[in-house]
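The complex appears here without one of its protein chains, the remainder shown in place.
Right after this comes subunit A.
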Amino acid sequence: MMRSKRRMTQLVAAFTVLSMVFLAACGGGSSQASDDQVLDIGMIVSEPPSLDPAKAQDSQSGHILRHVLEGLVNIDKDGNPKPGIAKEWEVSDDGKEITFHLRDATWSNGDPVTAEDFEYAWKRVLNPDTGAIYAYQLFYLKNGEEYNAGEAEADEVGVDAVDDKTLKVELKQPTPYFISLTAFYTLLPVNKDVVEENGKWAANADTYVGNGAFTLDVWEHDSKIELKKNEDYWNADKVKLSKINVPFNQEEQTAYQLFKSGKLDYGDKNSLPVDLIPELVEKGEVETKKKLGSYSYIFNLEEEPFDNKKIRKAFALAIDRKKIVEDVTQGGEAPSNGWVPWGMPDPANGEEWVKQHGQYQKSSAQPEKAKELLEEGMEEEGIDKLPEITLDYNTDDSHKKIAEALQQMWKKHLDVDVKLQNSEWKVFLEKQSNGDFQMSRQGWLPDYIDPMTYLDMYTTESDQNKANWHNEEYDELIEKAKSTNDQKKRSKLMHEAEEILMEEMPIIPIYFYTEFILQKDHVKNVIYKKDASFDFREAYLTEE
């Protein structure tokens, strides 16, 4: 018995030692590729849902798409369009017709890129049978919306390949930002012959045909993508990277460890654990950039007590935005002074929109005024006690912290108890779109780079107007702005509209977003653009 016990103990010991040796022996196996222009990026969280431009609907797919396909134009650092596949373009005087002249470019299978590919791609997005989620991005085209709804024929849609190299576009209304929009992934071209032959061409790397600066070389589903420099790209001389490795890392913590160990060279917020952000931002290990995005709360104007403007304003004035960005979010965000976010250029002069108007709202709280307005509002409504108020947000730690901070501010400044209610993302969205809320969280990113993307959503007709706010004057201003091609006039009308919005306050803007950039010192010339995209086309690596 004793002997066997001893043997057992020895066995355990041997097992432990063996496994240690085994562990150690397996270590240090991976090595980096020898080619020095290989960039490893960490912004892709998981499998991009679709690399077919008609089906793509998320920024993750967008990051890849922008590098494997090239549209009519590219967006430069300042958000302006510069020639892409179109070498030049003309806009008619009324702003409703644009003619693009295409350069000689080829697809990765050797076919020439033609105007017909664009016409085909756009009509495919609008075709009801395609089931394209972002079809509305092409509703600017004459009969675009009608075709998508099955009320017009494909031939009637306002896009026409006049010849191989000329694309004529007819718009419903003058849309000065349409040219920039052609860089958006929904409007990227597809190779007509390839798509007609194989509807699932975009599902795998070996059937994928692109025309961008890189080709889709490897796509291991749920694991990684590898992009290779496209030697036949029209501007290949400018492309310095030979390869971009895109491993998918769902966990920010993992991506961050990989970055620290040198396995990743570049990353964004997806490579950063939320808890580390304040510390890393302060230390300067993470760079913050203005991101076009507005964090806000929407009031439901069809529910008491927020049908009353004074009560809405009281709640808004009781918020200390400065405290929220400095003590809660702590990522370099800015307190909103209006609804249109920072970084957005004013179409009149290209300067930052937020600096072209006054402070619609202050960054600190104004408790006295808030209290006064609340009392007046309650008097108007003939009530001496507010009904129970609930604030909705979707389940998430950062949203929760902000909601709790607001709850405290309302308690402190207005002596009002607000209940917090969180729900799962899609349940939350259902509630919001069914109008089943009093106050609800809303983060808003632009569809295109023009203040209009923030303003036309609050017209009476808009699907995005979840506040159920209606204002004729506002509707009229937006309508007028949409029918002119004169940028100065548009800008003025939109400023006026925003002023009404902030006066009536169907929403309380809280703060403007930031993007976080993690970058190794040897990575140069990656461009973070206003449309929240990253451009690696002209990036390069230096010796470490």
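We adopt the following convention: contacts are C-beta pairs under 8 Å (C-beta built on N, C-alpha and C of every residue); 3 or more make two chains touch, one makes a residue touch a chain; residues count from 1.
Definition applied: contacts and distances are computed from a predicted model.
When the unshown chain is looked up in UniProt, the name that turns up among "Peptide ABC transporter permease", "Heme exporter protein B", "Protocatechuate 3,4-dioxygenase alpha subunit" or "Branched-chain amino acid transport system ATP-binding protein" is "Peptide ABC transporter permease".
Within the set A:Asn249, A:Thr459 or A:Thr514, the residue that contacts the chain not displayed is A:Asn249. Across A:Ser92, A:Ser223 or A:Gln408, the residue that sits in touch with the chain not pictured is A:Ser223. Only one of A:Gln421, A:Gln464 or A:Gln519 touches the chain withheld from this view, namely A:Gln464. By the touch definition given at the top, subunit A reaches the unshown chain through residues 1, 3-5, 7-9, 11-12, 15, 23-24, 26-30, 46-47, 49-50, 52, 55, 57, 128-133, 135-136, 139, 145, 148-150, 199-200, 202-203, 220-223, 247-251, 253-254, 257-258, 260-261, 263, 424-427, 429-431, 433, 442-444, 447, 463-464, 466.
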